[in-house]
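Shown below is the structure under consideration.
All protein chains but one are shown in place.
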Amino acid sequence: MAGIVRTLAAAVIACAALALAGFVIPNWLVLVATLAFSKGLVALGIVALMRGGLVSFGQGTFYCAGAYAAGMAMRSFGIGDAALLVALGAIAGLILGIIIAPLLAGYRGIFFATLTLALSMIVYGILNKTYSLGGSDGLNLHAPSFFGYHPARSQNASYALFLFTSLVTVIAAALCRIHFDSVRGLLSHAARDNEIRVEYLGASVRWINGINFVIAAVLGGVGGALSALSLGHIDPDFAFWTTSGEFVFLAILSGYVSVTAVFVAAILLELVRSYSSQYFPNTWQGALGVFLLLIILFLPGGLGSLALRLRPRGAKPARAPAENPNDRAP
Amino acid sequence: MKFRRFAAALVAGAGVLGSFTTSATAQDDNVFKLAFVAFLSGQAAESFGKPAVQAATAVIDALNAGSLPKPYDKVGFGGLKIEVHLIDEAGGATKQVEELRNAFERDHVDAVLGYVSSGDCLAVSPAAEELKKLLVLFDCGTPRIFEENQFKYVFRTAAHGAMDNVAMARYLVKRGIKVADVGAINQDYAWGQDSWKDFKGSLAQLEPEAKTKVELWPKFGAGQYGTEISALLQENPALVYSSLWGGDLQAFVLQAAPRGLMKDRVVVLSASDHVLPPLGNKMPDGVIIGARGANGQFAEKSPINDWYVAALATAYPGLIPVQPHYRAAQGLLGLKTAVEKAMAANGGKKPNSEEMAAAMVGIEWDAPPGHIKLALGDGHQAIQSNAAGRTKWDPDAKMVRLVDIEHFAAECVNPPPGIKSADWIAQGFPGAKCD
Amino acid sequence: MTALLETIGLQKAFGAVIAASDISVAVQRGQTLGLIGNNGAGKTTFINIVTGHLKPDAGRVMLDGKDITGLAPRQVRRDGVSRSFQIPQVFTGLTLDQNLLLALAILRKEGMSSWQPARSDVRTAELDDLLGRFRLRPYREQTIAVLPGGVRKLVDVAMAVTHQPKLLLLDEPTSGVAVEEKFPLMDVIMRAIEGTETTVLFVEHDMDIVGRYADRVLAFSAGRIIADGEPAAVLSNEEVQRYVTGGAA
Partner (left out) sequence: MHDPEKWKPIFRKDQALYVQRTSVKLAAAILIDGVIDASWLFIVAVGLTLVFGVLNILNFAHGSLFSVGAYAAASAVGWYYGGDLGPPFLGYLLMLGAAVAVALILGPLLERGVLRFFYRRDEVVLVLVTYALFLILEDATKLIWGAESYYASEPYALLGNVSFFGLSYVGYDFALIGLAVVTGLLLWFSLNRTITGKIVLAVIHDREISRAMGVNVTRVFAFAFTLGIFLAALGGAFTAPKISVQPGIGVTVILLSFAVVVIGGLGSVEGAAIAALFVGFARAAAIHLVPWAELFIVYLVMALVLAFRPEGLFRRMSARKI
C-alpha cells in the first residue's frame, strides 16, 4: 500500500507542478504540451500492451473513436463540458475495445500489429464516406467548458484546457503506474516473458492480453477526445496508419519502464517535429526519420531505461521488447 | 520518484525554451512576418505547392523592392518589409494546427497566408480564431468554411469551389453543347464529392435532359484508372466530367486518351489548367478546361496582370503561369490591401491583428485574374469572375492554348450573400447576374 | 477407492511417429513413480497429455474420477495437476522472488488485484517458507537470467508445488546438472514436498536416482509401456535392459 500512497502523493505534486509550469511557460508550449499529453495517453495504452508483449499498430481506431464520440456529442447533443466529453471518449474506447479484444487477444507479434492496422484503415475508409460526419474534411468543434466554467477563446482557454488535460493525464498515469506495479501488472510482464509457465500456473494469457487491450482502448479514447478538444477539429486522419505509427513510435521512444517517460517522449517528439519543420521546411520528414532511426538505434530501452540508468536503485531491470525473443507466432 | 522528476524536467525544459523564445520575440516594427503555407512535399507539391511558392517568392521580392505598378507600389506592406516563414502543408490537419499555433505564438508572425487543402483550411480556422490572429486562406475550395462557421480573423481571398462547376455548366449552355447523358469520375474525398455535387446540380438546372449514367470514385492518389476507364467506355456517356487534379489527373489523361475515351465526346475537367504545361501535346484538343477563376491563360489584359506575367517570365524563364500562381498572388495583394488600409486608419503604425481583421472585411482589389471582392461570409469570402475554354495544341509555341474562351461575371457564378451555395444551385441560381 | 490419476488407452501420433499407443496407467495417492525410457519413448508426451499441453488422438485422462481429457493446462492446474519442465520454464526477466510470488498469487481470488503492489513484502510467510524449503534464500533478489541451471531447476519445481497440487509431474528434474549435483538436487526437491499430500511422478534417465526415490517404475519404449512395477523388478526386466537401460545393472 505504501507504494500506492507514494504514487498518489507524486500525482498530486505533478498536478501542482504542471499547473505552475502552465504559468511559467509560453503559451505555444502550453498548446504543444496539451496535445502532447493527449497523444501520450494513447501511447501509454500501447505501453500497457507492450508490457504484455504486444504492440498495436491500430490505436488510431480508438483515438478516432474517442475524438468522434466527443465531436458528435458536442455537435448533435450540444454537450460542451470537457469532463463529460472525455468520459464519452473513454466509453467509446471501452465499448470498441471490449468488442475487438476477444477477436485479437489470440494473436502476437506482427500478426497482431497487422490486424489492428487493418482495422484502423477500415474505420478510416468508412469515415471518409460518412458525409454526415464531415467526410474527409472532418468536423470543427467549439471550445469546451470546464465544470461550468466557460473561458472565452483566449489565453486562459488554452490554459484551462491544459490544466484539465494535465489532470486527466496525471490521473491516468497514476492509475497505470499502480496497475503496472501490482501483481496483475507483474503478470503481464510474466506473460511476455514465458506464456507456457503462465498457463501452467493457472492463468490465461488470452485474458491478460485482452484486459491490456481494453485498457489501451480506453486510454486511446480519452486521448482522442482530449486531442479533439485541443485541436478544435476532427477528421478521418485520426484513424490513418501514420497516426497509429506515431503512437507506436512514442511508446518505443519512451519504453515501458517509466510511465512518465511516455509524456516526456510525447513533448520531445512534438518539439522535434515542429522545430525541424521550422528549420527545414523542405526536408522535415527526412529529419524526423533520421531522429527516429537514431532513437531506436541508441535507446533500445527508450527514455525510461535512460531514467533507470540515472537512478541505479531502479524497479525491475528494463528490457525493451526489442531484446525480448518471446511471443513470435501465436 | 518519477512524477517529481517529470515535473522538474518539464519546468526546467519550459524555462529553457521559454527564455530562448522570449529572446526571439524581439518584435521588429518595420518588418511584416508572414508565414506562407503550401505543400512542399507529398501529392500536391508538384501541382500546387511548387507553383504557389514560386509565385509568392516572385511577388514578395517585387513587393520588397517596391517594383509593382500602382496601387501596389508601396514597399512591402505599407512600407513594412515582408519576411517569409515557409511552412510545409504536408503531414495532415493535426500538424497544420500545431504549426499554425507555433507560427503565431512562438515565431510571432503577423499573419498566416496559405492552405490548399480544404481539410486543412477547416482545421486551422478555429485555431487562428482562438488565438485572435489573422489567417488568410488563398486556395482551398470548400464552401463550408464560411457557410458553417463565423470567423472574425479568417478570410479567403479566392472564390470557393461552387463557382468552378457552375461556370462549367454555364459554358455548356453558352456554347450550345447539349448532351444526353453524363459520366463522372472524381476522387473519393470532399473535393471530388463536392465538385461533382455542384456540377450535377448546376446541370440539372441548366440542361435537365442530361441524365447521369455512371459515377466513379477512385481513391485520392490512386494513379491507375484502367478499370474506371473501362467502366466509362462501357457506359459510353456523351459527356465525361472530372474534378481530378495534379498527378491523378495527369495519369488519368495519359491512360484515358490512348483508349479513345476523350475522342468524339465532351470532356469537362473543372480544375485542370495546371496540368496543361506538364502534359503538353498529351492533352487532347477540344477538352473543356476550368482554372478555378480567370487564371493563367484566362486572365484578361490589365496593368497588374501584364506586370505579373512579365515578372514571372523574368523570374522563371519558360514558366507557363497557372491557377496556383494566380491564387497566391491574389492572396498576397489582398492581404497587402488590407494591411495598408489598416495603416491608413491607425496613422501608419504597424497594425495588429484586430486592426488588420477589421480593415480586411469586405475589401475589393485588382489582382492578376481580375477584380476580387470579399462579398460573402460577412465580407470574409471572396468572389471573382471565372472562365472556361477548350484546349488546342500549338505546335509552334509547343504549348496548349485555350480557345473558345467564355468569361463569367463573379455575380453570375457565385451565390449572393446569405445563401448557401448548395441551396443557391438547387434553387436555380436566384439573383445571379449574368450581364 | 478410485485412483488419483487414471489414463485409459491414450493414443498419440506425430505423423508417422507413434508417441503413445494404448497407454493405460492407474496412479494411487502417495506413490512416487519413476518414468524411464530412452529419448522419444513417449515419457514427455505422456506428461504433456496428462497436463493438457497435448490432446490425445484417443483415450481418456481421469483425475480423481473426473475426466480432464483435453482441458487446457491452466484448467488442469486448477484441478490440482502441476508440472516442472525438462528445460525450466521460468520468467527469466523477473527476479526469483517475483517468480515465486506470481506462483503464489495466481489461483487466488485476491491474488490478482490491480491494487495489491507486487512487492516481495506481501505474503512473506508463504514466500519465505517456499524459499526455505527449496534452499533458494540466497538468490531471492536476483534476476533468473543470471542464475545457474541447477537453481533454475529448483525455481521451476518450486513454482509447480505452490497450492499443494494433488499430482506433481517432474520432467527430468536432474537433467542438465553435473553428476555430483544430481542427488543433492533430487534430495532438496523430495524433501521440499515431504509431508504434503502431493503424489509425485518423475521422468529420469539416471537409474540410481530412480532406484533411490521411486517406489514404482514405468518403463516406456516406442510409445508403449513395456514394464510396470517395483524398481528392482522393472530394472532387472530383460526387455527393459535391452531397450532402456542398455544392459547395465
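The letters A, B and C name the chains in turn, as written, and every chain counts its residues from 1.
Throughout what follows, a contact is a pair of C-beta atoms (placed from the backbone, for glycine too) under 8 Å apart; a residue touches a chain by one contact, two chains touch by 3 or more.
Bear in mind the structure is a predicted one, so any value in this text is a computation, not a measurement.
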Pick out which of B:V31, B:A222 or B:I419 touches the chain that's been left out of the picture. B:A222
Going by the contact rule already stated, which one of B:E46, B:E83, B:D107 or B:E411 would touch the omitted chain in the full complex? B:E46
Where the unshown chain meets chain A, residue by residue: 55, 57, 103, 107, 109-111, 113-115, 117-119, 121-122, 125-126, 128-129, 195-196, 241, 245, 248-249, 252, 282-283, 285-286, 288-290, 292-293, 296-297, 300, 320-324, 328-330
Where the missing chain touches chain B, by residue: 40-46, 49-50, 188, 214-219, 221-224, 226-228, 230-231, 233-234, 246-247, 250-251, 254-255, 258-260, 278, 282
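Basically, only the chains that are shown with their structure count from here on.
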Chain B and chain C, separation of their C-alpha mean positions in angstrom: 75
Dist(centroid_CA(chain A), centroid_CA(chain C)) in Å evaluates to 43
Chain C residues counted as touching two or more neighbouring chains: none
What does chain B use to touch chain A in their complex? 1-11, 13-15, 17-18, 21-22, 40-41, 85-88, 90-95, 97-99, 101-102, 104-107, 118-119, 122-123, 125-127, 129-130, 132, 142, 144, 148-149, 188-190, 193
For chain C, which residues count as touching chain A in their complex? 51, 72-74, 77-78, 82-83, 85, 89-95, 98, 101-103, 105-107, 111-119, 143, 159-160
Help me check something: in the complex, which residues belonging to chain A touch chain C? 1-4, 178-179, 181-187, 189-190, 192-194, 196-204, 316-317, 319, 324
